[in-house]
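What you see is the complex with one protein chain gone and the rest in place.
To keep things simple, chains are lettered A, B and C as they appear, and every chain counts its residues starting from 1.
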Amino acid sequence: MPDAPMVLLLACPDAVGIVAAVSGFLSDRDGFIVDSQQYADLETGRFFMRVAFVASGPRFPATIEALRADFERVGARFGMDWSLADGSLPRVVIAVSKMGHCLNDLLHRWSIGALPVEIVGVVSNHEDMRRLTEWHGLPFCYLPVTTATREAQEAVIAEMMADADFLVLARYMQVLSPELSAVLAGRCINIHHSFLPSFKGAKPYHRAHMLGVKLIGATAHYVTSDLDEGPIIEQDVARVDHRASVDDMIAIGRDVEAQVLARAVTWQAERRILRNGGKTVVFR
Amino acid sequence: MPDAPMVLLLACPDAVGIVAAVSGFLSDRDGFIVDSQQYADLETGRFFMRVAFVASGPRFPATIEALRADFERVGARFGMDWSLADGSLPRVVIAVSKMGHCLNDLLHRWSIGALPVEIVGVVSNHEDMRRLTEWHGLPFCYLPVTTATREAQEAVIAEMMADADFLVLARYMQVLSPELSAVLAGRCINIHHSFLPSFKGAKPYHRAHMLGVKLIGATAHYVTSDLDEGPIIEQDVARVDHRASVDDMIAIGRDVEAQVLARAVTWQAERRILRNGGKTVVFR
Amino acid sequence: MPDAPMVLLLACPDAVGIVAAVSGFLSDRDGFIVDSQQYADLETGRFFMRVAFVASGPRFPATIEALRADFERVGARFGMDWSLADGSLPRVVIAVSKMGHCLNDLLHRWSIGALPVEIVGVVSNHEDMRRLTEWHGLPFCYLPVTTATREAQEAVIAEMMADADFLVLARYMQVLSPELSAVLAGRCINIHHSFLPSFKGAKPYHRAHMLGVKLIGATAHYVTSDLDEGPIIEQDVARVDHRASVDDMIAIGRDVEAQVLARAVTWQAERRILRNGGKTVVFR
Partner (left out) sequence: MPDAPMVLLLACPDAVGIVAAVSGFLSDRDGFIVDSQQYADLETGRFFMRVAFVASGPRFPATIEALRADFERVGARFGMDWSLADGSLPRVVIAVSKMGHCLNDLLHRWSIGALPVEIVGVVSNHEDMRRLTEWHGLPFCYLPVTTATREAQEAVIAEMMADADFLVLARYMQVLSPELSAVLAGRCINIHHSFLPSFKGAKPYHRAHMLGVKLIGATAHYVTSDLDEGPIIEQDVARVDHRASVDDMIAIGRDVEAQVLARAVTWQAERRILRNGGKTVVFR
């Protein structure tokens, strides 16, 4: 079992005694809580919790599987949706099209140890990013997409994802099918180049420029079958003024996009995000 | 003529020699340029300029009217829309309903000399803000609005505005008629409690909460006959997370609204804003 | 006992089982945890926790005193520094000198129910803020400070604080004596008009202007006997450029000061702050 903290993520109907049950469970097994966060949604009555912990004594189970088996009873008692991850790096696939600023940012962070993931590979419907990807020693999978090939290409992605934890759309300019979106629910993060719900759809910077907004933004969200509609994970903005052309906005937006996506990917990797209906709970 | 800088604002088709003509005009009359900003909109071919200047020699005209008469020729030569203001404080009317955070912010700034306006008075469709207004020694005009009285009430506002420079809607929860909006074009500033174009219309914080956005915002804009659609003057945002209730968002939003509105009012008072179609040029 | 959540704040050496003991203690007494946050300082080995909870069943003690007596055993077992507050509003004294922007901001928030405190009164070494204070229906205590009167004046403040929870220095331009600072340790919040540690001491905006910084800031901190040195609670900044005069910086800084102080006072009122040596833990 790795030395990094294990993470328990759970959601259930709110009730007296959940925290006591979870922390008692760990304490009884010499589990040392490194970080714990919780949130009770008063509107829906749902309770959310993230507990990061390490083994610190002889009573700790020898395997993560044993620990999971032990926890079944607690989970069942409170009707929890729960997952228990050991401290290994999550396996990530990145999809990109022609614009490489988000990909470059993610790969650079990863290369200096600042992005806690294992990158399985990069897929793209263009060849442009092959050289950057391969320079980092990562496999690049070219999947040109046409109406005729779309289904076959998505099958390749689905196959890669069978052995990966999540997919990052780092300015991947293809819409996933409803089927693949459903398969990857909660496991696929997209970066949209606007401050949602403003400027859904195509060419957001052009429309922001036409409207004369004074801030432009970017939004990282889970992909659902509704385009640009999935649960929002993170957003940020940058200031522009009347002098900013569309190209200026695109250039300024690149920095915001890269940073917003990097934060979302990091939180997903650290298992800090839970979905709450169409929204997210992010335990930062 | 007052000691504060005079301000020339102009817009015209772009051409060689505009800056030279304007600065030469002032130089020839011992006008000393304190600040000058310009912007050429390459898409529309419009040129915008703001020049702040003071008299600094014997050749300066004795009155602002004389200076305006002199400038007619320059304005005509380049087909300018222009205005020339002496340094006196603009006269402002503030409209408010029940929520006083923006009004309190504006009046406090004004009372310590940090808002360069003369406040003519406060109008409201409720009595709630009378005490605050009168404590500041300002007239409070109660104009209850019903379907029957709306027209008469707007007539009172229009009459006040005949002798005022601009109107500030500081969380005034009544929609102005298209007629009054047209009369006050470019002279009426509203604060909308969302980051436009997101969440136009009623209850923006409720909708922001439902969607689970990670930033909430406010927008100051000129009022037009299209609700929440006028040229944007200023916007800003504040961070929220999953724990923020609607009431929390309203509370956080109050600070953003007050600051965004105060900036827009200050810029309007300092004659820093020009309209460029449905957008604004703000010479900050 | 009031309906608002009770708050348990604690700090102790880190150990296995603290969370389990605390949450078990509450669960056993039908205490329903509304919010819980914790932090383990790996450098010092100290553990910090804030638990907000409400009574939700028949086993809950009838009085807060009874609950405190019950908790003694848990506190002793882990060597905790702890406090347990019922949900009543904390009693606050505000000190001010001549500049009223922070005071006006705090009083306005309080008047609209956005600052969860009971204001005992305002003390000042000048008469300037009497009118604003009394307009809000609050007692104003004029305490002119000279070398001769300083000791007597501090005695008055100390007496007021005997029956109050904390003191807010809202641009109070007098240095508290080491004795009073010691008495009020962790109970006195100051707003310093710079981004500490930059520009400690007098005239920070003048020095920021001389240096040509591109951002100015404000810092809320606990008062200690070392001037401008106490544990930092909150900081924020605003952008300036080369055109900003000292007066512009002072004007821009006012907004930052007021907001930073309001956040610090709110967190103190909600019992979200723990001291960790010369630093703070803020459970936002």
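In this section, a residue touches a chain if its C-beta (ideal position, glycine included) is under 8 Å from a C-beta of that chain, and two chains touch if they have at least 3 such contacts.
Quantities reported herein were computed from a predicted structural model and do not represent experimental measurements.
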Residue of C:Asp30, C:Asp70 or C:Asp236 touching the missing chain in the full complex: C:Asp236
From C:Arg59, C:Arg77, C:Arg131 or C:Lys214, residue that would touch the chain that is not displayed: C:Lys214
Hidden partner chain, residues of chain A it touches: 100-101, 104-105, 108, 112, 114, 135, 251, 254-255, 259
In chain C, positions touching the absent partner: 39, 42, 195-199, 211-215, 217, 231-237, 241-243, 245, 276, 278-282, 284
Chain B residues touching the omitted chain (full complex): 16-17, 19-21, 23-24, 26-28, 30-40, 56-57
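Definition applied: only the chains that are shown with their structure count from here on.
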Separation of mean Cα positions, chain C and chain B [Å, integer]: 37
Set of chain C residues in contact with two or more other chains: none
